[in-house]
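Below is one structure, written out as structure tokens, with a few remarks after it.
One chain of protein is taken out of this complex; the other chains stay put.
And then chain A:
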Amino acid sequence: MRTITELAGDGGPRGIFDELSRREVRRAALTAVAVPGYQVPFGSREMPVARGWGSGGLQVTLALVGPGDRLKVIDQGEDGGVNASNLRRLVVGHVGCAEETDTRAATVIQSRHRVPETPLRADQVLVLQVPVPEPLRAVESDVREQRRMHAEADYSRMWVGLYEDVVRNGVVTKTAGYPCMVNGRYLISPTPIPRFDVPKLDRAEHLTLFGAGREKRIYAVPPHTRVEPLVFEDIPFEVEHTPGAACRHCGSDGSYLVEVPAADGTVSWVCSDTDFCARHREGRS
């Protein structure tokens, strides 16, 4: 009898993510690509970051990248944040790939809560960190019932949630993590990305992989796949937009902007995507 280790080899660097873990995550990711939007369970490992702090995204990224890759990691659009920097250094140190901040040059982009402004290409992969993968949790707490609803594509309770929201508030109030149908079949939560980013996933050139470490789930939106927000026909899906607002650094009014309050009570706006902002500024000067 030979052991699994003998058969599979323990290849690759030891430490935070061994070859077997890598294979398991790759297998789950392939299943996820084959069944767009379906949440594939995987054996989430202990990671040197707390679960819920990107451990799912990190495992997906570690399963994808090799020494030849250029890795970009962003947190809320920023490459420079502490969490993003730590995650990036962790992977680079483990795999030996290159660090990257330019969206255009990156081969793999791990992100928390944003899709980059620059459209991604077919040779790039976006990995989104997922805190809560189950969109049905908002309307159903029983996990078996959630599974049944997915299996039968029985999403009428979600629609009732939207209906009640519009009745009470006149609009659908859900902003981040807006529920979407993938390929007309499975309902997903696209992670807490703003509504603004949802259209970027629809029929995109690139592959998006979603990794939830705490909940041990991977799901995917393959290239050229429909991603449709759950909306009533007669109530259009509107993305965040403040009339008149523009980035105080680069002047952009077509990117996702975040509000910056000043001490005197006034507010200004800046791009959430710092890489986009820097290049937009260069392009203008």
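Here, a contact is a pair of C-beta atoms (placed from the backbone, for glycine too) under 8 Å apart; a residue touches a chain by one contact, two chains touch by 3 or more; residues count from 1.
Quick note on the criterion: contacts and distances are computed from a predicted model.
Selecting from "Short-subunit dehydrogenase", "NAD(P)/FAD-dependent oxidoreductase", "Copper chaperone PCu(A)C" or "ATP-binding cassette domain-containing protein", the unshown chain of this assembly corresponds to "ATP-binding cassette domain-containing protein" (UniProt protein name). Interface note: of A:Glu152, A:Asp264 or A:Glu282, the residue touching the hidden chain in the full complex is A:Glu152. The missing chain, though absent from the display, is touched by one residue of A:Leu20, A:Ala98 or A:Val166; that residue is A:Val166.
Where chain A meets the missing chain, the touching residues are 151-152, 154, 156-157, 159-160, 163-164, 166-168, 232-235.
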